[in-house]
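For reference, the structure is listed below as structure tokens.
One protein chain omitted, others in place.
Chain nomenclature is as follows: A and B, assigned in order of appearance, with residue numbering initiated at 1 for each chain independently.
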Amino acid sequence: MIKRKLVARSILAVVYIGIGVLAFVTGRSHKVFLDNPKDASAYVSFSVDGQKPIRVRPNGCRVMEAKGPSHHLKIEFEDGTAPIETHFHITPFTDAVLFSVAALNQGAPPHPQIVPGDTEEH
Amino acid sequence: MSGKFNLKRFIGDNIVTVIFLSLTIIAIPFSKLSLLYIVTNLIDRFARSAFLVFALILPIIAGMGINFAMVLGATAGQIGLIFAVDWNVVGAQGLLLASLIGLPISVFLGWFCGQVLNRAKGREMVTGFILGYFMDGIYQFFGLYLMGWLIPIRTAKVAQIDGDGVRNTLSLDSVRGGLDNLVRLKIGSVSFPIGTFIVIAILCLFIVWFRKTKLGQDMRAVGQDQAVSHAAGIPVDKTRILAIVVSTMLACLGQIVYLQNLGNMFTYTSQRQAGYFAAAAILVGGATVSKASIWNVFIGVFLVHSLYITMPLAGKEIFSSAMIGQYMSDFINYGIISMALVLHAWRNRKNAEAARAGLRGGAVGALPAAEGVAK
Partner (left out) sequence: MSIKNMILDFGWPRIIIALFLVALFVAAPFVGVSLEASFTDVLNRFGQNAVMVLALVPMVQSGCGLNFGLPLGILAGLLGATLTMQLGLSGAFGFLVAIGITVPFGSLFGYGYGKLLNKVKGEEMTIAMYVGFSAVMLFSILWLVLPYTKADLVMGFAGEGLRRSISLEEYWAKLLNDFLAIKSGNFVFPTGLILFVLFCVALVWLFLKTKSGTAMTAVGSNPDYARASGVSVEKMRTLSTVISTILGGIGILVYQQSFGFVQVYDAPLFMAFPAVSALLIGGASVTKATMLNVILGTFLFQGILTMTPSVINSVLKTDMSEVIRIIVSNGMIIYALTRKTKVSK
């Protein structure tokens, strides 16, 4: 009898923690930085998960918040270059990630770099 | 139990509510606020405050008076929110996480509080009040010294300027409206936070169900007469502790609901407001120190908030001083609680004396039995 109670309580505890982990992972909000290089010829605008796009000037860096683990990124160039679209994941313990337009133009695969979360916009 | 509706008796039994209602009705025209403004404000305030007031019902039923130590539950909720904001978990998930963190802390604090109150039988209210202050000290120790030093703070915005400890004012923007905005209904220019209403409705159902369970009935028995309950085999002490634990847990959730609406938290003082307000609300709603129902909560919250909305402005109009209006609100707030407490104690005493006189066959001038020393 005691064993049954113990098992039931353990299951409840696991479920409880599980919900907590789920809330943590899906609720965690991350910063997504986009860096437009100094020698860029035009403005760039980007949008994560369909939010209102933000324009980034040359030599600029702007940030957008993204909630949860998986995201969709769309970058549009105002000088006519083909837009870039990609999916990416962010692990729960990461605070922020950075996409660099320069790297993307050079053909680097669209993976974000991990950066410290308290980086200021400049 | 039908009989002629005796207006005099009704007013006598509910005098606190009647006085409060009268004051509010008088204040409304003086405040020069539109009815629409008042109503909109009321809905918002009700949504955020009601939950906390419900937390007081169980200890009253269990005969422990106003559980001023619900502040402990509010503190637990705030601790949960600190972590949710610090870890940048936003929206509804953030509130869920805050609750999941706060509830176990509430259980522990409620258990501790119950233990203390069981050792102070007959003085539960004042002990609970002081216990709330005591916890403030421990919480400040946690927030100012443990956080930052032992438990790392991840987000710079959360920490004090010098990096140690949690800020005095914490912006809850990340979780603001997490519950309110889950489901919203707009009628005309008024927006209703249906999500919160649903949660409150679930809470009401829970309380109604709980009172029917064996545990709920036990609590009621303990509240009416400890000796008889003990003789009937009810674990009196344990039941009282459970009442406090549930109350503390509800206070934890209630504080989270409250703060997600406000969007801003005064880290070291928000929790105290919870206790003062809830006590006033439930007493104004007609509850006494030994009897409380869901109706009391609804009526009380609406009335107290109505007064808070109208009185400061009414005072400003009548006396041309906002400060007088504010002090008047505070005076009425404290005064009402005093009056409710006094009336209840006075009535109790009259009933007890009448009962004793009855037992003695109506002997006049019979000595009241020794009631021990001051409580």
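In the analysis below, a contact is a pair of C-beta atoms (placed from the backbone, for glycine too) under 8 Å apart; a residue touches a chain by one contact, two chains touch by 3 or more.
For clarity, every value in this text was computed on a predicted model and none was experimentally measured.
In the entire assembly, the chain absent from the figure touches the shown chains B.
Although one chain is not drawn, the whole complex shows that of B:Arg123, B:Arg211 or B:His230 it is B:Arg123 that touches it.
The missing chain, though absent from the display, is touched by one residue of B:Leu144, B:Cys204 or B:Ala357; that residue is B:Leu144.
Think of the hidden chain as still there; on chain B it touches residues 65-66, 116, 119-120, 122-127, 129-131, 133-134, 136-138, 140-141, 144-145, 164, 289, 319, 321, 323-324, 327-328, 330-331, 333-335, 337-338, 341-342, 345-346, 348-349, 367, 370-375.
FYI, only the chains that are shown with their structure count from here on.
Here chain B touches chain A in the complex through residues 87-94, 96-97, 100-101, 154-156, 174, going by the rule given at the top.
The part of chain A that touches chain B in the complex is made up of residues 16, 19-20, 23-24, 26-30, 65, 67, 95, 117-118.
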